[in-house]
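First, the structure itself, so that you have it in front of you.
Not every chain of the complex is shown here; the ones you see sit where they belong.
Chain naming follows the written order as A and B, and within any one chain the residues start at number 1.
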Amino acid sequence: MFKAIVSAETLTSALDSISVLVDECKIHLEEDGLEIRAVDPANVGMVDLSLDASAFESYEADGGLIGVDLSRLEDIASMAESGQLVQLELDEETRKLQIQIEGLEYTLALIDPDSIRQEPDIPDLDLPAEVILEGKDVNRSVKAADMVSDHIALGVDEGEEYFYVDAEGDTDDVHLELTEADLIDLQVGPAHSLFSLDYLKDMNKAIPSDTEVTLHLGEEFPVKIYFGFAEGQGQVTYMLAPRIQSD
Amino acid sequence: MFKAIVSAETLTSALDSISVLVDECKIHLEEDGLEIRAVDPANVGMVDLSLDASAFESYEADGGLIGVDLSRLEDIASMAESGQLVQLELDEETRKLQIQIEGLEYTLALIDPDSIRQEPDIPDLDLPAEVILEGKDVNRSVKAADMVSDHIALGVDEGEEYFYVDAEGDTDDVHLELTEADLIDLQVGPAHSLFSLDYLKDMNKAIPSDTEVTLHLGEEFPVKIYFGFAEGQGQVTYMLAPRIQSD
């Protein structure tokens, strides 16, 4: 059983943060909210999303599991005008999702969850450095690095106490330093890792520019990127594996 | 003889509602205004437009006939800024149209009307159902159907008294119901017909979202779509032939 009403904005935010990594996903319809975990085909980027029942206008579920085509669901949500509500209801018999937006009914065929790539186990890493910054600074870092390279290094200078972004191109280099004054918060620790810029660009697309974003970093370790949405009732964590540095 | 001055907005509205169906058209320069009728190459969609002399700042004509390339004329009209006037004058000797916009003169070669597809006789059908709705609801119907199918069914439920839109895809379906409360007016009658979505999408492009649109519908009959422009001094009627329903 699943029946829920949610604002189009909240639904779209949730879907967009998954669809930057995968085309299809499994959605766990838990009693206390939705849970989604997914990993990209190359096993490099993972996402873990939860959307609490309190983020919905109304929410009823009993632990089911459905598989959805994300771009389909995003198209439907885009039919809603600002402020309109989206009603979702699972038809257990036909295994279709009934979606209603102000008189418009959409019957969405679901995907067999067993046909969707297995959900990742997101490792519980103890990363030594923590950087809290605004979404627009993540965007700026990614855009700057993209001018010169396909890779981006993220790190923390423990002595000088700043977070940095480095990108080295064939001829040009980019270096960005954000001190505690530029950041919302900084917990220094040994941290320097290289990442594929393509993944970070995709993840960045889902990060609102005015959102508080938390990065957890280590030395040649994955980065964990956390941000909330739907007034904190939705949580997204990305994890991106590092690239081995070429010297 | 033909000499007229008209706002760029009015001229553009008139041209756009024809150009969604055909590239070239004949324009009748009647004493009391312009008349245009055209049918697409497949004989599926027709348009009948009249623009009264009162929609012009000044208007003089004596029943001539010209053939025009619509995209050319639209390009010229797009040179006008908001609020600017367009002056049109037919040079009988050269068979060219002199167009003036604030010091800019454009000499447009006309097309031999005999080389343009014959104008359709638009049948005077007596269609039993009438639906009056806002342009934005036409847009919403077309967009929703387009997510799942190439066809769209329009109909009226006589018992429950509502207008509906249906589209059936391979896996997903769309259904939209608009009751009298959602509509401007509804005259119920037996009505259910299937149409090619491509044509309706094209016609929809010419319908302003804040305009009152009247649909005349029957059972497996064409739909007539009527709307006014230029403060009611321009009238557009589209007629779209139905598709035979496949069961």
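Annotations
Note that contacts are C-beta pairs under 8 Å (C-beta built on N, C-alpha and C of every residue); 3 or more make two chains touch, one makes a residue touch a chain.
Predicted model only: the values in this text are computed from it and were never measured.
What's in place is 2 chains of the same protein, and the file's complete complex has 3 copies in all.
We take it that only the chains that are shown with their structure count from here on.
When the CA atoms of chain A are superposed on those of chain B, the rotation angle is 120 degrees to the nearest 5. Taking each chain's centre as the mean of its C-alpha atoms, chain A lies 45 Å from chain B.
Every residue of chain B that touches chain A in the complex is listed here, in rising order: 140, 143-144, 147-148, 171-178, 182.
Remark: chain A residues 72, 75-76, 79, 103-109 touch chain B in the complex.
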